[in-house]
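Only a single protein chain was left out; the remaining protein chains are all shown in position.
Here is chain A:
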């Protein structure tokens, strides 16, 4: 293993936990490898310390019988002078490990220094330096070592220097490359702007963040060094008699390989075991480092959420007959049983646009993906009901396990259209748009190539892409972000689906483009009567586009309200109120100076202090992790109106009308006195 194949795995050294990064596949068990390797190395070190005391005399003791085979007295036989091979192998541990450690030390010190120097010097020197190092790495270390050893006098000193020098380019390259990758990150840029010099930058900001891969290389390189040094001793270039290391012993043993094979076994096994231990440590470290990076997957055992579920059911709101999507008590569960989405119920009527809002991690995407039967691996959904209804055929169950037959797949592909946040990730960059747009039509609706093409052109025209026919011959990257998003919408509309699921389709777009895309979605909904589930973290966007809005918090639904209520700031649930009050608005902000317009300090030309500071209502604290949800209302720890009951009793569903609901104890407690209570937090925003 060289530095090169270490790189990709460790591309992003020591990232903070990033939401949703927990999708990496499980690798070999790092714990076991690391334990084995460390135990092996530990035993060897102990051996290296004690062996000369225990076996020192015996190893030098000349015996009468030379080249003995294995026996009770001499387990591994004796050598040409009748000395006990087992004892000699044990005693040789110390010298072997010492020399390897020394050589590794040289390799790493020289290499890391070199790499650092290459990185801190300007871009031109860097390019040349890296090229030189590449060339050096491509020569096998042992050949370089042979050359160096041949120039210097043969002996352990020459070998250690040679092997150390030969190993250093790997360290230099890894250091320089990793430094370059870390240097691109914001915190390094910030430090530069503060005036931190290059060497200090390296020491404080870069080396600590690339320490893990370097440590891995260190253990791997130790294994290599040990092998290489043994090899040189074996060739007679390394340790010279009367000193001996494993390589030396092996050389002695091989001379009598045919007459007394057991002589070579001891040192050979020792070399292999030591090398393996060091490699295990390296691999184990690499795996452990990878794992610690996926830090946001807490593996705590959790209580099943069943109790809460039963309590939260309350009155099941009526579902109208024309509903397209009906979801009742949807849960999305992790393998360990943690509910990421915890008992969500809602429906989408025909031609209705329903929005979902909530902070990051509230379960919006998982709810949508569960409804499209597209959950990522490792998660599964359960529900009392989750179905796509159709006036002319049977409802399509969206959570039933094992329903993955061709017919289900066809209906999912045809009846549900999906628009993602990042259109460049959902188109294949290597294929022209035409093929990708028409695929579902051709495969699932058996449309002819011509028909499919005509329909694609019609939809591209509908989303107002200019020259739709020639767009079909273009690759995704030839379109701008906004155009790609419109193409994505066209693709979702092509099968005339009954439901469109759009997950933050405008988040990556500019305001003017966002406004266009929202208009398009509205138009599609009006033209085809397509029902829509529209996800956004921006409550203002949702209020603009949708008919009805679901508010999610910590994997649960907390309120369903009309979009008009959202626009007018008439929320009943404290969390929805808080969201509204935390969102800056063009017009509410305008209200502040206007109020004091007659005041003496209102003139806009004055310094900032003259203007009133408009505070937004920030929500203190942060949402609970899915496995740490409180037993009662999940919002209780942050709720400004929390009641005693909130902490341990889940709030009941209060549903004034089908499609409208509030899950809050205030609804029952009679604490609500008309609109004044509702408007309070909003007042603060103005």
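In this text, contacts are C-beta pairs under 8 Å (C-beta built on N, C-alpha and C of every residue); 3 or more make two chains touch, one makes a residue touch a chain; residues count from 1.
Here, contacts and distances are computed from a predicted model.
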Handout entry: Name of the absent chain as recorded in UniProt (options "ATP-binding cassette domain-containing protein", "Septum site-determining protein MinD", "succinate dehydrogenase" or "Acetyl-coenzyme A carboxylase carboxyl transferase subunit beta")
Key = "ATP-binding cassette domain-containing protein"
Problem - Residue of A:241, A:394, A:430 or A:618 touching the missing chain in the full complex - result: A:618
Exercise for the section: Taking the full complex into account, find the residue in A:510, A:526 or A:628 that is in contact with the omitted chain. Expected result: A:510
Handout entry: Contact with the hidden chain (one of A:42, A:140 or A:197)
Key = A:197
Problem - Residues from chain A at the interface with the omitted partner, ascending - result: 14-18, 185-197, 200, 204-205, 208-209, 295, 359-360, 510-515, 518, 537-541, 543-545, 567-568, 578-579, 581-587, 589-590, 593, 604-605, 607-609, 611, 613-619, 622
